[in-house]
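Pasting a structure here, questions to come.
As you look at this complex, bear in mind that one protein chain is not there, while each of the others sits in place.
Here is chain A:
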Amino acid sequence: MTATDLGLPGIGSGGLDSVPTTDAKQTAKDYTSDQEVRWCPGCGDYAVLAAVRQFLPTLGIKRENTVFVSGIGCSSRFPYYLNTYGMHSIHGRAPTIATGLATTRPDLSVWVVTGDGDALSIGGNHLIHALRRNVNIKILLFNNRIYGLTKGQYSPTSEVGKVTKSTPMGSLDHPFNPISLALGAEASFVGRALDSDRKSLQAVLQAAAEHRGSALVEIFQDCPIFNDGSFDLLRKPDTKDQRIIPVTHGEPIRFGPADDNGLGTYAVVQNGFGLSVVEAATVDAGDIVTHDATDHELAFALSRLSDQDLNHTITGIFRNQPRHTYDDAARAQVQAARDAEPDADLQTLLNGHDTWTII
């Protein structure tokens, strides 16, 4: 068994290149289905739904060529509320369904809506393989760090010691860092946003849609019933500036209250193989890390800046580095085979090499 040069065409440029466009004006209302939204009052899903309904028309693609596939969990009701094609599938398996759909239908913009339990627990295997294959699907991972639909058990992103219905003495599991996991799974696009920050959420979604390949977007959102205030540190005016680190490709990573030059008071610098946060004034400007979304190692280091404590939380695009997509390559192989054998004849195939005839 030897590797062979695939001889496939180059990387496609944009995630929506093969999706038919429309000049007709579309609005959020066009993308709103007739179904009543049934999340709990105060659920972060509302904010994401509103952001997505507003964002989809800006893509300029035909609504009928948009498909949302979800798994199981509160967030997975998402497709019912969008007037596109949609499938509410089974627990953890949405990436598999999206893979088959995207591979056979390059003319579709395929989105997966999933949660921390759906994507990282029961569906962990499918998530990492979809990312590794780099299928042209966009995965929105709603992370509220709790199981909501089953009424309040800890999830694979819950912090250690979390007291829940199933862990009255505190949970023992060490949580996943979804960004580190996705980067470790060779994801070619990884981003993160906070549900309430519509502007940056839409910016990340826009970049994800335009990326050709798998995109994972982690969206922090609260479950007001079972895990209220989980991301308060990133929301409250007195703490958020110290903790949220927005990154932009090509720009030095500075954050916090603006200094005299309008730049953040804090900066990210290299520290051994990792990164650390310092007061910008204490270091040379040249030592401040400039974000490079094509640098896999930097993306990983950024994802490690904080874990459960939300101490320093990067938002924006960690990684955006196109490479061959599985679905483009799979279609190219089929096309190459057809080109090589344009007269492929079923009867000839059935006959094979050796036949005999009885009269």
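To be clear about the criterion, a residue touches a chain if its C-beta (ideal position, glycine included) is under 8 Å from a C-beta of that chain, and two chains touch if they have at least 3 such contacts; residues count from 1.
Here is the rule we use: contacts and distances are computed from a predicted model.
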**OP:** Assuming one chain is omitted from the figure, identify its UniProt name from "Fe-S cluster assembly protein SufD", "2-oxoglutarate ferredoxin oxidoreductase subunit alpha", "3-isopropylmalate dehydratase" or "Sarcosine oxidase subunit gamma".
**Re:** "2-oxoglutarate ferredoxin oxidoreductase subunit alpha"
**OP:** With the full complex in mind, choose from A:Ser75, A:Thr99, A:Ser180 or A:Asn320 the residue touching the hidden chain.
**Re:** A:Thr99
**OP:** Just name the one of A:Gln26, A:Gln54 or A:Asn83 that touches the chain not displayed here.
**Re:** A:Asn83
Subject >> Full-complex contact with the absent chain, from A:Ala3, A:Met169 or A:Leu346 >> reply: A:Leu346
**OP:** Looking beyond the chains shown, say which of A:Leu16, A:Leu108 or A:Ile314 touches the absent one.
**Re:** A:Leu108
**OP:** Could you please point out the chain A residues that touch the chain left off the display?
**Re:** 20, 33-35, 62-67, 69, 72, 79-80, 82-91, 93, 95-105, 107-108, 125-126, 129, 330-331, 333-334, 336-338, 340-341, 344, 346-347, 349-352, 354-359
